[in-house]
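Notes for the one structure printed next.
Only a single protein chain was left out; the remaining protein chains are all shown in position.
Chain lettering (A and B) follows the sequence in which the chains are written, and residue indices restart at 1 in each chain.
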Amino acid sequence: MIDADFEVVRDEAPPMSLARGATLVRRARAQLGVGTSTWWFVLPALGLYAFIVLIPTVRGSYYSFTDWDGLNPVKHWVGLDNFTAILHDDAARGAIKHTVLIAIAIMLIQNAIGLLLALGVNSQIKSRNILRVVLFAPAVMTPVVVAFLWQYLYTPDGAINRALGAVGLHGLERGWLGDTSLALWCIVVVIIWQFAGYSMVIFLAGLQSIPAEITEASAVDGAGAFRRFWYVTRPLIAPAITVNLMLSIIGGLKLFDQVWVLTGGGPGYATDTLSTLIYRNAFQFGEFAYSTALALLLTVFVAVVSGAQYRLLRSQEYA
Amino acid sequence: MNRYGWRTFALEIGMIAVTLLFAFPLYVLVNLSLRPEGQLSSPLAIHWPPTFANYSSAWHQAALGRAIFDSLVITVGSVAVVVIVSSMAAYPLARSTARLSRWTFGLFMLGLLLPFQLALLPLYTAMRDLHLLGSLWGLILFYSGLQVPFCVFLYTAFLRAVPRDYEEAAVLDGCTPLRAFRHVVFPLLRPVTGTVVILNAIFVWNDFLTPLLYLSGTDRQTIPVAIFTFVGQYSSDWQLVFAALVMGIAPILLVYFAMQRQIIRGFSGGLKG
Partner (left out) sequence: MAAVRFDSVSRVFAKELRPAVDRLSLDIPDGEFLVLVGPSGCGKSTTLRMLAGLERVDGGSIWIGDSDVTRVAPQNRDIAMVFQNYALYPHMSVEQNMGFALKMARTPRPQIRTRVGEAARLLALDEFLGRKPGALSGGQRQRVAMGRAIVRDPQVFLMDEPLSNLDAKLRVQTRTEISALQRRLGTTTVYVTHDQVEAMTMGDRVAVMNEGRLQQVDAPKRLYARPANVFVAGFIGSPPMNLRVGRLDRDGVLLDGYRIPLGRDLLARAAAAGAGRDGELVVGFRPDAAELTAESEPGLAVVVEEVEELGFDAFAYAAALDDAAESLHSADIVARLPGDTAVSRGQKMRLRVNPQGIHLFSTKTGESLD
């Protein structure tokens, strides 16, 4: 891995005395620490990061307390006005409710399915490799494309209703995305379809890190399949559980692409989430300050949820 | 346990059935894209002979060739920048134990937690005022900065476990720190670079909202935006739409099937963190 350039330099180095060598090592160690020559390595990354993420975030937090409209350079401090407006706005309250609901539903169902799939793929079945590849494939697909595909499947004349009809279940046919009580769940299904494979893959990594001997020992010790899972497998995949729960809930809270394409927040505002609301308020109504206040709310949500969940789950891990 | 009894066989059948269920939407997608216009029979049945007319129409009308090019430029550009910039930043962060270094690392980690929505609007106005909207450079800049925290995290974690011997040897031999990094440290990071490239490329390629905002009103589009605009115009003609959808995900699926082992490993390697 060390390239030719380095080798040449090595060969040309003159022999040196012990003392001189020691001095050089000390200097090298000092150089490689922070301080003299390498600290500036951080600057390009820091600069980009500050410009794209940090500074706008700080500005955004500030603007959420003003009457910013995105164009006028003059902003007036309005304190908590934007936030009280949120509390009084039905659309906003609905969006918050939907966001939380979607996130929790995804977190629980996607990971349950992912775990079951992982257990299945981790077994002795012969098709495990192909199944793993196919089940994970949706996770790399463009969410927008996935959403359009499912939008079609959900149309009253689309594949789902047709399939139900074909097996004689006409009674189960619905308006799906047009049905205010079902639309949210339809969205949840799409997300789970796309990302169950992702959860599966993370669980698989956890399952494969358990030495086979340990599960065999538990079988010899008298544990049937379910008890083997509960007492031995589950505690040993705790890190995978933590990672999956955190990723899915944070992803669920921030969801935009699929919701926007599938329903645009509709029917009515039945599937609006914080993300779609933020977009609409900013780019369709021009309410930049209000939108940013919503964004700040979302950020706080995510921070609180991740922090709490992280602490809770880490305490479950055995080591 | 190597017991392939009837129970395992039942599991195999069950898993295959579940996978077929998962694959069902994709079957419908490809099936309908190969149908001529106006064919209204059940989406479940295969219509023979298949036609590729939808594909050529969609390709031209959605300007997919151009979109692929634009997506490629943005993806390659931002991934290259982020790899170089993050690996360099990880170097002092991994090696130094000074407080400043630990605080800087913490600052980067903050970015992992922040949802982008809060920065969305102020950054948009900043880009607008700098006349970077509508150009691919703006997006390259955007993704480079956005992905820095995650990549710095991956590189730093990995680099911390790499012994310092190689760098020290290089410096002893007269390398400047930059040369030492380029010739010794960076090659050692190849495993992480692989993961970083894969995860970043997939994310950038598939991203929708920001290109939609930044490139609206211009003739530049990334694939997701091109698909979105196209479907918006032709939404009633599903066969055409589906052909566009298939072409939209074809590049990434091809890469996926070619490199699935590395890709899956890249995604599940996040377990270490």
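Everything below uses one rule, namely that a residue touches a chain if its C-beta (ideal position, glycine included) is under 8 Å from a C-beta of that chain, and two chains touch if they have at least 3 such contacts.
Please read all numbers here as calculations on a predicted model, not as lab measurements.
Here one chain is not drawn; of A:211, A:268, A:286 or A:307, the residue touching it is A:211. Contact with the omitted chain, checked across A:85, A:219 or A:303, is made by A:219. If you put the hidden chain back, the residue from A:47, A:235, A:268 or A:286 that touches it is A:235.
Residue-level contact of subunit A with the missing chain is found at 211, 213-214, 216-224, 227, 231-232, 235-236, 318-319. Touching the omitted chain from subunit B are residues 1-5.
To be clear about the criterion, only the chains that are shown with their structure count from here on.
Separating the CA-averaged centres of subunit A and subunit B is a span of 13 Å. Here subunit A touches subunit B in the complex through residues 1-3, 5-6, 9-10, 13, 21, 24-25, 28-29, 31-35, 37-39, 41-42, 44-46, 48-49, 51-57, 59-61, 63, 70, 117, 120-121, 123-127, 131-145, 148-150, 152-153, 158-159, 162-163, 166, 193, 196-198, 201-202, 204-206, 212, 215-216, 219, 239-240, 243, 247, 250, 253-254, 256-257, 261, 274-275, 278-279, 282-283, 288, 291-292, 294-296, 298-299, 302-303, 306, going by the rule given at the top. Of all the residues in subunit B, the ones that touch subunit A in their complex are 1-4, 8, 11-12, 14-16, 18-19, 22-25, 28-29, 42-44, 81, 84-86, 88-89, 91-93, 95-98, 100-101, 104, 107-108, 110-111, 113-126, 141-142, 144-146, 148-149, 152, 164, 166-177, 181, 183-184, 187-188, 190, 202, 205-206, 208-209, 213, 223-224, 227-228, 231, 238, 241-242, 245, 248-249, 252-253, 256-257, 260, 263-264, 267-271, 273.
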